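Working notes, beginning with the structure itself.
All protein chains but one are shown at their positions in the complex.
On to subunit A.
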Amino acid sequence: MASVFMEGNEAVARGAMAAGCNFFAGYPITPATTIFNNMLKMLPPRDGVCIQGEDEIASMGYCIGASMAGKKVLTATSGPGISLYSEHISFAIGSEIPLVIANVQRLGPSTGSATRGADSDIQFMRWGSTSGAPVIVLAPKDAKDCLELTVHAFNFAEEFRCPVFIASNKEIGMTKESFDMDDLNLPPLVERTPYTGTGPYVPFAADPEKAPPFLPIGGTTLVRQTSSTHGPDGYITIDPQIIAAMQQRLHTKLTAAMDRITLYEETMVPDTDTLVISYGITSRAVTDAATALAAKGRPVSTLSLKTLWPVPEALLAEKAARFKKIVVIEMNLGQYVNEIKRVLCGKPVKFYGQMNGTMIPPAKIMETIENE
């Protein structure tokens, strides 16, 4: 047996390289900086570009320009940087620019605690842009997940032409661990669909449930890209019908593909009445708690979500159906539990969350379940 030994942030960088990433721009911030450091070692030898922006806003701007030239781009930051990314995340959503954003979360609000972890930004990543149009958010639980989910993130960004977040956390990003590379399960790479039609290229012409085909700025066909509300031709428009169709498509291109976007792990134990739902680093403590509870004769089933947004509603409804009790554990004071309550309307949902810069230990999870 041979194991690699790396922190989650290095694994994100390696996942990006495996996905064919050839452009990175970012700005230093703890605990995300080592993604930048790793990309700076990995991209130049592969003829990629890795630069440090003058700030977060610029870093995303560089990524937007490079993505429109056809590059696969990654950037990495933490909560305070996501705040600054916001205007460009909106641009990328509305103008269908593929981007992968690693958010190595730390404790907020604001400057918060630079070296203390929390799943602080779960709602912020989904709603921290104008208009409310959806994004994809994937949550890794360990270094191996960081590598695998980053490849998925690039695939989704390319296919759906949208920003995709990796919702990492200081506790994953800066914890080094061993894993067997032979266990990696990487999906086949997805590339942006190029426009191959014979007629004139209309940059935002698309099926109602899909992203438009792509041509790069700089190719022989002229391309228009705009941050303004636009019609299929890429020019600003005030036509309500055209606006409505574009806005609707931004939603349906993701929701129509929910089945494929939904990634998760489960341990369903027969004859258990409790399902524990979690994500990220917390789901590892949930697994330990479930093992300990089984040893005590009180087994539970577990569901670890890797796709947080769009909310995997069908999955949640299906998996929770047979359980009497649902327990949700989060490393914040309750950001995702409300989505679960919404989907499982009427079902009793118990919640434990904490936000004190430390991970939730298995004993606390056991206590929450046992005091049911």
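Heads up, the rule we're going with is that contacts are C-beta pairs under 8 Å (C-beta built on N, C-alpha and C of every residue); 3 or more make two chains touch, one makes a residue touch a chain; residues count from 1.
We take it that contacts and distances are computed from a predicted model.
**Student:** Which listed name, "Cation:proton antiporter", "ABC transporter permease", "Amidohydrolase" or "2-oxoglutarate ferredoxin oxidoreductase subunit beta KorB", is the one UniProt assigns to the chain that has been left out?
**Tutor:** Options "Cation:proton antiporter", "ABC transporter permease", "Amidohydrolase" or "2-oxoglutarate ferredoxin oxidoreductase subunit beta KorB" considered; the missing chain's recorded name is "2-oxoglutarate ferredoxin oxidoreductase subunit beta KorB".
**Student:** Using the touch definition up top, pick the residue from A:A25, A:I277 or A:L293 that touches the left-out chain.
**Tutor:** A:A25
**Student:** Using the definition of touch stated at the top, determine which of A:V223, A:I242 or A:A294 touches the missing chain.
**Tutor:** Touching the chain that is not displayed is residue A:V223.
**Student:** Considering the entire assembly, which residues of subunit A contact the chain that has been omitted?
**Tutor:** That gives, for subunit A, the contact residues 1-6, 10, 14, 23, 25, 30, 41-47, 49, 51, 53-55, 57-58, 60-71, 87-88, 91, 114-115, 171, 174-179, 181, 216-228, 234-236, 281, 284-285, 287-288, 291, 358-359, 361-363.
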